[in-house]
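Only one structure is covered here, and it is reproduced in the block below.
Of the protein chains in this complex, one is absent; all others appear in place.
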Amino acid sequence: MFIGKVTGSVVSTQKIESVVGLKLLLVQAYNIKNGRLEVTPRTAVAADTLGAGEGEFVLVTQGSSARLTDRTKNVPCDAVIVGIIDAMQEGTNEVYKKQKD
Amino acid sequence: MFIGKVTGSVVSTQKIESVVGLKLLLVQAYNIKNGRLEVTPRTAVAADTLGAGEGEFVLVTQGSSARLTDRTKNVPCDAVIVGIIDAMQEGTNEVYKKQKD
Amino acid sequence: MFIGKVTGSVVSTQKIESVVGLKLLLVQAYNIKNGRLEVTPRTAVAADTLGAGEGEFVLVTQGSSARLTDRTKNVPCDAVIVGIIDAMQEGTNEVYKKQKD
Amino acid sequence: MFIGKVTGSVVSTQKIESVVGLKLLLVQAYNIKNGRLEVTPRTAVAADTLGAGEGEFVLVTQGSSARLTDRTKNVPCDAVIVGIIDAMQEGTNEVYKKQKD
Partner (left out) sequence: MFIGKVTGSVVSTQKIESVVGLKLLLVQAYNIKNGRLEVTPRTAVAADTLGAGEGEFVLVTQGSSARLTDRTKNVPCDAVIVGIIDAMQEGTNEVYKKQKD
């Protein structure tokens, strides 16, 4: 899985039929360097079934494993959000902690 | 999925039999940086069943998931266009909006 | 497989159901250059079933093969720790040797 | 699929049994930039069943899809040439046209 930040959404009306209705989000990939999140150049589009919102950090699963959710089964989808991240720690260092609403 | 722009097409007469008749497009991969689309060096060749045209932005699915369309089933194809993009938003910022014909 | 160093962990309460209970670790990818381990920019999140601890070097399997453990079967997981590394050698050069507890 | 140029061949006598007899070619990956083919650093080895020759541009399929040809079925092969390219166009610009023999 990779760490991503939801930055936006994609609208597409002309789609492969099985993809219709699938919520598609823009996800910017992140690495961690020296205990801090660092943005990478990569922008992916991932399916979302968890209701992830803009600005949230998420875990993205790629490849055939992205089809192992109820909603993406048999769908030509290669990236899906499998978790909304609450926190990331390195030892006692708190790399990230989600702000409460 | 990744964001791509259709830039052209590929002609190949000598092909694996199951690939014959499959429309193959040149797709340039894009990322989003500071709210704007940014071209990457990567050029992919993707199968198209949606009638995507040159200049349009599309969503491309890779890997085994690229075989999950009626036309690419059991075909040695690892990239397929699953949607033609109408718009991409980041919050209130409109990253891309397709021009009407 | 790639060489990774466990650097931390990820907490996520809102998850795809089959991922619930899966231990998710931050893993920094490494290469070897001139006989020494060299950190790469890439940070992955991998499932762990071996009890790997922070600071340990591990082997990470990606893709559909990451689902071939008892715990990750049918789970939308694309990276799993398959071994904790004790040592790496290049000829007579000891690239890495795990410190005893 | 990616665009590749056949640059040579690989000889290997000690092989996994199912790979024996499979023709293995060196393929240099290419992108397109400003309407021209541009070589990338990446060299792949791909199975060939079409009789591709040195200097020819080809389409290469990767991953599990590379096993979907008669010759590569059940073979531990992750890249196969699925087409010999005759031409590539971007609008009215001819990016590449194969020379007649």
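A, B, C and D label the chains in the order they appear, each numbered from 1.
Quick note on the criterion: a residue touches a chain if its C-beta (ideal position, glycine included) is under 8 Å from a C-beta of that chain, and two chains touch if they have at least 3 such contacts.
If you're wondering where the values come from, they're calculated on a predicted model, not measured in any experiment.
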| item | value |
| --- | --- |
| Residue, one of C:Leu24, C:Ala44 or C:Ala66, that touches the chain absent here | C:Ala66 |
| Absent chain, residues of subunit C that touch it | 1-3, 30-33, 38, 40, 49-50, 59, 61-69, 80, 82-91, 93, 95 |
| Absent-chain interface as seen on subunit D, which is shown | 7-16, 18-19, 24, 26, 28, 41-46, 54, 63-64, 66-67, 74-79 |
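The criterion applied here is as follows: only the chains that are shown with their structure count from here on.
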| item | value |
| --- | --- |
| Same or different contact residues where subunit D meets its copy subunit B, judged by the half mark | different |
| Centre distance in Å when subunit A and subunit D are each reduced to the mean of their C-alpha atoms | 33 |
| Distance between the centres, which are taken as Cα means, of subunit D and subunit B, whole angstrom | 20 |
| Residues of subunit C touching at least two other chains | 64 |
| Chain contact topology (line, ring, star, complete or other) | line |
